[in-house]
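Excluded from the complex is one protein chain; the other protein chains are retained at their positions.
Up next is chain A:
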């Protein structure tokens, strides 16, 4: 074979088979793909990889490969399951409250009345506040010594002496849930309001012709038509609540005792205080899978008949 024969015998590769435009697209997308691989795909895969090791940063020379031991250890970890229980309580309470409150506000804002635009605007304020600022604000409100909550209740004669709020283990989780709900309601309201606006007026007109009352129109027209909006709210808020960390970090650091020691806090302590990256990564995967499972559940149930 001579050198001049080569062009005639060379097979066409993938690069030659795609057109100029596709090649250009690949070239221009390559940097973005590389960045995504570096900052998203690689960390996800790498975190799973390190979850198979007993990695403790302070013992850099002793990091054995232990297969799935970090995962199986979780089954017998009492503190882990206690934190799962608190996470479930926090999530169910928060998401239920967000769904109900945002539905009521969305129904209100769907009506025409004087001051509606103003109300819609101030509704967005909690949403616009950064999470940590929100947490610091609630820390100030709940403070048992100089907090605004005690001040207001005392001024209104609801209490005769300042109460302990975050330091009371029976109240802590619900108070944090309250701060979370306050922050999340605006977005949920907007999502539900958009859904409400999309319900055709014809449906209500037909229901009126059939003699449906206001309550019947709400139950048989509004609620079923809001299913997509509810699904979105439930999935998003559940994910946010399960993974929520900021309020626990700023308000209580898991205390008092372990009253607010939820799963996200447990993962933080394990990973960044105990510096056990292997078991921390395993817990994070469990949390991610739980979030994925719940999202799938909501899509399967609320998404049905859509």
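Basically, a contact is a pair of C-beta atoms (placed from the backbone, for glycine too) under 8 Å apart; a residue touches a chain by one contact, two chains touch by 3 or more; residues count from 1.
Everything below uses one rule, namely that contacts and distances are computed from a predicted model.
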Not-shown chain resolves in UniProt (candidates "Cell division protein FtsW", "Extracellular solute-binding protein", "Peptidoglycan-associated lipoprotein" or "Thiazole synthase") to "Extracellular solute-binding protein"
Among A:52, A:129, A:225 or A:269, contact with the omitted chain is made only by A:269
Cross-chain touch to the chain not pictured, restricted to A:29, A:44 or A:57, is A:57
Note that chain A touches the absent chain at residues 57-61, 143-145, 161, 164-169, 252-259, 261, 269, 272-275
